[in-house]
Each structure stands twice: as structure tokens, then as C-alpha cells.
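And now, chain A:
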Amino acid sequence: MLAVLRCVIRRDLLLAARRRSDVLTVLLFFVIVVSLFPLGAGPEPALLRTIAPGVIWVAALLASMLALNRLFAQDHADGTLEQMLLSATPLGLIVAAKVLAHWLVSGLPLVLMAPVLALQFDLPLPYFGVLVLSLALGTPVLSLIGAIGAALTLGVRGGGALLALLVLPLYVPVLIIGAGAVEAMASGLGAQAYLLLLAAFLVVAAAFAPWVAAVALRISVE
Partner candidate 1 sequence: MLEAVDLRCERGARTLFRGLGFRLRGGELLRVTGANGTGKTSLLRIVCGLLAPAQGEVRWHGGDIRVLREEFWGRLVYIGHANAIKDDLTAAENLAVSCTLGGSSADDAQVRAALRQLGLAGCEDLPVRALSQGQRRRVALARLVPSGAVPLWVLDEPFTALDAAAVDVVQQLISGHVAGGGAVFYTTHLEASIAAAVSLCIDLDRGAG
Partner candidate 2 sequence: MNWGGWSDFFAMGGYAFYVWGSYAVTFGLLVMEIVLLLRRRRKARAQLVLSRGRRNP
């Protein structure tokens, strides 16, 4: 059982390594979207400092959603997805492994890049820790919920925009609590409660999302 999961993760990471451009496009998209806001909203530091967490979180959310169709679409096209459906290992676990690999490739880079962008927004240094921690807890939840959306819209025309329409409402709680964590830190309330809540989201999503995505996959491949 474990060998299969390790094999799936290793394969996906190998594929991502072989096609590095996919990883970079997600990261560059994240950086570009964040850099657009000062151009749009004006460069005054005071303004940028207040909108920094919100902007970085929304950009991370959009970037991770952009990378979602890479999760199943390619496997569906070349038939490997059917082999996963017919494997002796429960599909939920395979989906969890794939989502973990997907997060390592498209979620983690965002978390590591966020402090650099926070500098751009002149965010006070003590808040960096909370920002990175909230993203580290939040982006896996985005990938997990996104996996359900990706599975539902497999092979459907207009997939990209449709995926966004399905998944964005479900991202709202994660966005509010995630961006709110830094906000609460700034207003002196302390981000303890928010980070714990994000961790709770992560645990619940990790427990249920892969199985729901597995059901959705079986429906889509039929």
C-alpha cells in the first residue's frame, strides 16, 4: 500500500521535474499578480501595508487554482488515470498522494515566495512569521478542495473558468481566516485562534476531500 503511494508521489515529482516550466509559470503568475496591486492601488506604504495580507492571499489562491487542472487532466488524457482507478490501493489514498505531490510543486513555492513579496509591500517584519504559517496551513486546504473541483470538471469543456466558479466559493472561509490571521496580528489580537482554525480546516479537508474527489473521479471517468 505504502509503496504505491510513494511511487505515485515520486512519479508526479519526477514529471514536474522533467517539465519544470509548469512549476515556474504558477510561481511567476503569483509574483506578477501580487506586483500588479501597487501599480493599480498606488505605491503609498501605508495603504500597501494594510492590503498586503489580503493581496498575497488572494494571489496565492488564484495561483493554486490555476495549477489545479494539471492534477488529473493529463493523466485522464493518456489513460494513466484509469490504471489508478483499477489499482488495488483505495483511490482516496492515491488522490491524497497526488494532491500532496501537487502541493509540493505548486503550493510550497508560493509559501516560500510570500516573504519576498511581503517585503515589496513593506509589511512589518514580525508579521512575516504569521503570514508564512497561515499560507503553509492554508494552501494545502486549497489544493485539497481544488482536487474535488478538478475531479468534477474532468474532460469538460470550459474547464478552467468552470473550475474557478465551482471552487472559489468553497475557498472563501480559508481566505477569510488566512488573511484575517495577519490582520489580527496587526491589530494586536494575536493570530493564535486563526492559525488553529486553519489547522482544523486542514485536518478536516485532508480527512474527507480525497474520498470525495475519488467519488467524483469515478463519476467523471464513467
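These made the cut because all candidates are chains of the complex that A comes from, given by their letters.
Definition applied: a residue touches a chain if its C-beta (ideal position, glycine included) is under 8 Å from a C-beta of that chain, and two chains touch if they have at least 3 such contacts; residues count from 1.
It should be emphasised that the depicted structure is a prediction, and the values quoted were computed from it without experimental measurement.
Asker: Since the rest of 1 or 2 are in the complex but keep clear of chain A, which one touches it?
Answerer: Among 1 or 2, contact with chain A goes to 1.
Asker: Under the touch definition given earlier, write down the residues of chain A that touch candidate 1 in their complex.
Answerer: Per the stated touch rule, the residues are 3-4, 7-8, 11, 14-15, 18-19, 77-80, 82-90, 221-222.
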